[in-house]
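The complex is shown incomplete by one protein chain, all other protein chains being positioned as in the whole.
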Amino acid sequence: MSAVLDNLPIYVTGLAWTLLLTLIAGSVSLLAGTLLAAARISPVPLLRAGGALYVHVLRNTPITIVFFFAAFVLPQLGISLSYFTFAVIALSLYYTAFFCEAVRAGINAVSPGQAEAARAIGLGFGQTLCHVILPQALRSVVPPLINVLIALIKSTAVASAFGVAELLSNAEALANAESNAVLWVLGATCLFYLLLTVPAGLLASYLEAKLVFNS
Amino acid sequence: MSATLLFDHPGPRARRRVWLFNVIALVAAALLAAGCLYALHQRGQLAGELWRVVLDGDFLALIGDGLLATLKVAGLGMALSVLVGLALMAGLMSRRRWVRLPVRGWMEVFRGLPLLLMIFFVYLGAPALGFELSTFWSLVIGITLYNSAVLGEIFRAGVVSVHRGQREGGLAIGLTQAQVLRIVLLPQAVRRMLPVLVSQLVIILKETSLGFVIGYTELLREGRTAVEYLGGQYSIPVYTAMAVAYIALNLVLSGIAGWLERRLR
């Protein structure tokens, strides 16, 4: 127990890095994922094909390998950044594919009549998407987006093996230093992750219940 | 909604514009790829001798062993996750509050923990509770704990999405709650859930690679050991081969699922 309480600052620093990773990578991949979803339903065949290829490749690759490419292949290309930035890049690349699919599912859930009506009044593809489809898709897409976000929070743990001193990395160091209290140290780490993920999960359930009720 | 609903059938001007965008996308992609390849070539990363290693007989045998170990954990993990997930779903659908609430709590907790941490915990925690687990079982149990919670939620959402009249009809002809769930709701829900289910199974397959934290030797770890043995300069070819292996494996899995989906229709 004291192994945890004495080292609380180490946990909190790790938690802060985990949170920062989540926020930056989450924003980037949400934005990029939405753009990619737009590409996947656009009138341009090559954009559609490229988008599909990206999603298939990234979704079927273990995130560890994506991290590896970000942290060790980018420097080979002459791109020299901090490992935190590499981790943000890896997480963003990977989760862009998942956010894209969640957004696309949301777009598919909007009634086809909406798109037809928009086209009937003379809106183009971009206008139809931005003014009619996406605002309505947003409603049904929020719970799945939060589920992807939860997955993202947990995936930040992989950054511990790639030079980022986030929550898990600090916990591992503690577990080694306090080798007689390993289970306490790990248990506390679990609690810190739950602090982030459980509220998000509850929010998703709440929103889902609300949306189902409304429709 | 299919993509074509979002835009009109392109006329001559739109076709020209589409063509232009096509070219821009192609050129941009080609430039990016060429730039990367050139930079890699500059640093000698494309040398034939580095890449020839992925065709080396011993290396391929090693990858084969890794693949087998991955499939073993993934197969068992998937089967157990689906079974436990179904049980959790049944618990969630229970009319009794004292069943529903603990199940919901259990799922929120295990959905919310990083798998990496859970595998670690199972492996190190089991001896403290007085029993031993091999790395294989620690990995399988860790994967099952996490994915059964996720699958339970997916199953629930699928069952809920079946029209309520189906449930009421089942109850009206005298089936019990459990029978309605098993005979009426689940078979209809499964068809709807299949895409989500498959993407979760793909995730399980990839998650076996987290076994590296406790030293379970699967595909990715075999690759890593090979890099340690051959030297860091071989890391790009080896990891590229790993990525290709996982993608191929997952495409096969998705293919089987697609076939199954067509069969179910």
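By letter and in written order, the chains are A and B; residue numbering begins at 1 in each of them.
In this text, contacts are C-beta pairs under 8 Å (C-beta built on N, C-alpha and C of every residue); 3 or more make two chains touch, one makes a residue touch a chain.
Just so it is clear, contacts and distances are computed from a predicted model.
J.: UniProt names the one chain left off this complex as which of "Xanthine dehydrogenase subunit D", "Protein translocase subunit SecD", "Glutamate ABC transporter substrate-binding protein" or "Tryptophan synthase beta chain"?
T.: "Glutamate ABC transporter substrate-binding protein"
J.: For a quick check of understanding: of A:Leu8, A:Leu53, A:Ala177 or A:Ala209, which residue touches the chain that isn't displayed?
T.: Checking each option in A:Leu8, A:Leu53, A:Ala177 or A:Ala209, the one touching the absent chain turns out to be A:Ala177.
J.: Out of A:Ser42, A:Thr61, A:Thr128 or A:Ser169, which touches the unshown chain?
T.: A:Ser169
J.: Touching the missing chain, which residues of subunit B?
T.: Touching the missing chain: residues 56, 58-59, 61-62, 65, 123-124, 127, 132, 212-215, 217, 224-233, 235.
J.: Considering the whole complex, not just the chains shown, which residues of subunit A touch the missing one?
T.: Contacting residues on subunit A, toward the hidden partner: 71-72, 75-76, 80, 83, 160-163, 165, 169, 172-173, 175-177, 179.
Just so it is clear, only the chains that are shown with their structure count from here on.
J.: Centroid of subunit A to centroid of subunit B, CA atoms only: how many Å?
T.: So the centroids are 15 Å from each other.
J.: State the interface residues of subunit B toward subunit A in the complex, per the touch definition above.
T.: Listed in rising order, the residues of subunit B that touch subunit A are 1, 3, 5-8, 10, 14, 18, 21-22, 25-26, 29, 35-36, 39-40, 43, 45, 108-109, 111-117, 120-121, 124-125, 128, 199, 202, 206-207, 209-210, 212, 220, 235-236, 239, 242-243, 246-247, 250-251.
J.: Under the touch definition given earlier, write down the residues of subunit A that touch subunit B in their complex.
T.: The touching residues are 40-48, 50, 56-57, 59-65, 68-69, 72-73, 76-78, 101, 107-108, 110-112, 115-116, 119, 124-125, 128-129, 133, 150, 154-155, 157-158, 160, 168, 171, 182-183, 186-187, 189-190, 193-194, 196-198, 201-202.
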